[in-house]
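To start, I am sharing the structure in question, which I have written as structure tokens.
Left out: one protein chain. Kept in place: all the others.
Take a look at subunit A:
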Amino acid sequence: MSSRKKVLLKVIILGDSGVGKTSLMNQFVNKKFSNQYKATIGADFLTKEVIVDDRIVTMQIWDTAGQERFQSLGVAFYRGADCCVLVFDVTAPNTFKSLESWRDEFLIQASPRDPDNFPFVILGNKVDLENRAVSAKRAQQWCQSKNDIPYFETSAKEAVNVELAFQTIARNALAQETEAELYNEFPDQIKLNANDNGRNRDGDNCAC
């Protein structure tokens, strides 16, 4: 038996509608790109195993399911996030300006233990397009001003930097998770599934 327990990282992707959140996830996990999903339909969360420093880590990447469109993400979405990925569209300056409020919203809703050191990663997506409107320098400056958030320029369509960005996300989330484990005093939550045993630690309790 492995001395290290299996690691599951919850990563959430935030950003304005249409910046390519679903496409980035889908490119990373399924190596596919589609021009078709304008608004998010059917995207829930995707899981992928990655290797970080010889450790197998399962990334569970949560999409907004379109609930961000009218600022209607509920607090439940943010629970237990190990890393937050903020995405903007390099051809749409408004989506860059929104990063600040998405970051604030995350910190308020998720209320991480150590907000100053919580791992964020910023992705400037759609660098394959011609009509770029936010320069790399401007984005980098903003990231530096926010406690040096790592910044990547990506194209979900042409798979530019997607792998690299998610590797960094996994690494930073893992560092956060390792620290969180030390504080996790109450580890035995129950996930419901069709098998009756859930996490029944107390053995046979059936009266019937």
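In the analysis below, contacts are C-beta pairs under 8 Å (C-beta built on N, C-alpha and C of every residue); 3 or more make two chains touch, one makes a residue touch a chain; residues count from 1.
Everything below uses one rule, namely that contacts and distances are computed from a predicted model.
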(request) Quick one: find the hidden chain's UniProt protein name among "Dynactin subunit 4", "Autophagy protein 5", "Rab proteins geranylgeranyltransferase component A" or "Ribosomal RNA-processing protein 43". (result) "Rab proteins geranylgeranyltransferase component A"
(request) Name, in rising order, the residues on subunit A that touch the hidden chain in the full complex. (result) 26, 30-32, 34-37, 41-47, 65-67, 69-72, 74-77, 79, 111, 185-186, 188-194, 196, 198-208
